[in-house]
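Omission of a single protein chain aside, the complex is shown with its protein chains in their original locations.
Note that the chains take the letters A, B and C in the order they are written out, and that residue 1 is the start of every chain.
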Amino acid sequence: MGGRVFGSEEVVIIAGPCAVESEEMLWEIAVRIKEAGAALLRGGAYKPRTSPYSFQGLGEQGLKVLARVGKALDMPVVTEVVDTGDVETVAAYADVLQVGARNMQNYSLLKKLGTIDKPVILKRGISATVEEWLMAAEYILLAGNEQVVLCERGIRTYEPWTRNTLDLSAVALVKHLSHLPVIADPSHATGLAHLVGPMARAAVAAGVDGLMVEVHIAPERALSDGAQSLTPDQFGHLVREVDLLAGLMGRRVR
Amino acid sequence: MGGRVFGSEEVVIIAGPCAVESEEMLWEIAVRIKEAGAALLRGGAYKPRTSPYSFQGLGEQGLKVLARVGKALDMPVVTEVVDTGDVETVAAYADVLQVGARNMQNYSLLKKLGTIDKPVILKRGISATVEEWLMAAEYILLAGNEQVVLCERGIRTYEPWTRNTLDLSAVALVKHLSHLPVIADPSHATGLAHLVGPMARAAVAAGVDGLMVEVHIAPERALSDGAQSLTPDQFGHLVREVDLLAGLMGRRVR
Amino acid sequence: MGGRVFGSEEVVIIAGPCAVESEEMLWEIAVRIKEAGAALLRGGAYKPRTSPYSFQGLGEQGLKVLARVGKALDMPVVTEVVDTGDVETVAAYADVLQVGARNMQNYSLLKKLGTIDKPVILKRGISATVEEWLMAAEYILLAGNEQVVLCERGIRTYEPWTRNTLDLSAVALVKHLSHLPVIADPSHATGLAHLVGPMARAAVAAGVDGLMVEVHIAPERALSDGAQSLTPDQFGHLVREVDLLAGLMGRRVR
Partner (left out) sequence: MGGRVFGSEEVVIIAGPCAVESEEMLWEIAVRIKEAGAALLRGGAYKPRTSPYSFQGLGEQGLKVLARVGKALDMPVVTEVVDTGDVETVAAYADVLQVGARNMQNYSLLKKLGTIDKPVILKRGISATVEEWLMAAEYILLAGNEQVVLCERGIRTYEPWTRNTLDLSAVALVKHLSHLPVIADPSHATGLAHLVGPMARAAVAAGVDGLMVEVHIAPERALSDGAQSLTPDQFGHLVREVDLLAGLMGRRVR
């Protein structure tokens, strides 16, 4: 995508807000994160939310905004798809399609994604074993799409002080067992902005092929997931740290 | 359904094989379980399986078999739906639609099920909190379908000797917090036939409005979930036990 | 103990306050619970608490109070021991010694308890597998004490609305695998008084040989675990329910 290859020597940085809230907001964030070193722009248009009363995303309107901003800045865009019926629409706007943790075993969706010619990021289910995760990937691969990227985003444990528990041993295990690239999402995993930096570094040291990080201009005003979003300045600092670390591992961020 | 009401004084017994394998097999089981006291007939036509290489069910062919057998024996039928695109087809054959644990947070599917006029059994996700489960039900209710039945089917824990851990405190909690009827599935929860009886009794004592039990003529030859299936004789014994217990709670099985 | 046998046809009811707070308080509770059908009196003198700043129990002073009240009312008493160095002292006052969840794998303590001639209630560790639990019992048995009673008291899961998750399938599994009697503690497991009744009934239906229930005259003023304690009236109601249920299972409460 735009010359970026998951699983190469590059540690691909995907960044952006949890949800696309407005074109102006997205534009402002995208300019800043591109400058800081992000390769891809992420943003949710269809938001699966635990409560039906929470903000559900802008839908196709959000996809259009995302595509316009991505194109203007020459950044491939990543967004989530939540329904088999939406796959074609989302694929028309996005460069990379993401399957969220809640849908990791939505096999109809996975089979449908196996028929398109775009990379798919498959997030690990919130309590999926590594075996179930690899088997879910198999549904996409078997249906014909070999561009699958796994994403560790934290598993559910009994610990209440973090949102989930980032399982980096699963990253190392997947690198050992599978040829598929694997990235990590320290933002959703921890739910706490001050843990994103340490966990992003740890993920790179454990061997991830990329990172997905939430960035917001004003985290305290975000419509979703504000507590875990970095400001653009914090994100810039993180990219520099990660770049040094990647260098030590024989890799690079850009 | 057929005069049965979830949440009434009746403890509704749903039984049948994990998957519809053939009309002859289903017919044989259905006759025996009806005789033993089952009110509804269950059987999977669309089977969500962890591996794409496992038996995936007979699809619409399975639905037809299920509908024919149910009609002939005057037993309403329950079956799982796994894709928004299949809802209408499944609703054309089944009396009750079931959402499996893997799809509890497939909100597109839940919203679609909110638009039909048939009861929906919503299984608890394998690591869903009670709050997430009730919120998932809210997606169906909010879309207009008020016939939602919750089903506790075991949660994922660290214990390896049972398939999952049947959480009966969640049953008691849901009875306390919500007006929705709640049933339990001791077969999937334990994964062991010899635990189905004790857990079915415990579930009734905890206050469930129904039970879903896997029965197979020859469990050792089942294409899926044989280890947890009861024989018709074992099932008959279980119904008698449960009936006595229900009586003590001011309820009845038939 | 006092003619009571764990693992017989009797479902033995152990009740009392979480901690011995004063002789007057204990006396008042004990009279009421004996009247309601409790066979044994429980009360903590050495309280293992997560925080060193919480109430730690009255120590030997508490043991004396417990022994006096138990003797006066002809109720055998159960209390927790937390240190190998205290085993002899506790055994001098108590009829049954209890190992709490936090100490299930304190093997020094278990070995020491294997050398005394009093029954030991071994609570399941908060995240112990059934295998680890049975192996912990083996430490006591191997050291020479065959009077071991297992107690399921809830395991740690991700669910935040109950204190722990009562795992009744473990009860049924242990009854299947071992000759040891097994009881359940629905008070600690749920942490919510309104769930104690349903879970006590469910435990009996699953086959437990006894129940351990927290009762307090004024739960809202208890120094520990008030939210999960029943009043004597609620406890009396529970015993009557459990008695009927036990009868159905070919057992009895007294």
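The rule we apply is simple: a contact is a pair of C-beta atoms (placed from the backbone, for glycine too) under 8 Å apart; a residue touches a chain by one contact, two chains touch by 3 or more.
On a predicted model such as this, the values are computed, not experimentally measured, just so you know.
Within the set A:Leu113, A:Ala189, A:Val215 or A:Leu238, the residue that contacts the chain not displayed is A:Ala189. Remark: the omitted chain is touched by one listed residue; of C:Ile14, C:Leu41, C:Leu63 or C:Val82 this is C:Val82.
Within the entire complex, the positions of chain A that touch the omitted partner chain are 127, 129-131, 155, 157-162, 165-173, 175-176, 189-190, 192, 194-195, 198-199, 201-207, 244-245, 248. Counting the whole complex, the residues of chain C in touch with the unshown chain are 48-53, 82-86, 102-103, 105-108, 126-127, 131-132, 135, 138-139, 142, 156. Touching residues on chain B toward the chain that is not drawn are 127, 156-158, 160.
Just so we're on the same page, only the chains that are shown with their structure count from here on.
Shared residue numbers account for over half of those found at the interface formed by chain B and chain C, and the copies are therefore classed as meeting with the same residues. The chain closest to the protein's centre is B, with centres computed as averages of CA atoms. Each of residues 127, 131 in chain B touches at least two other chains.
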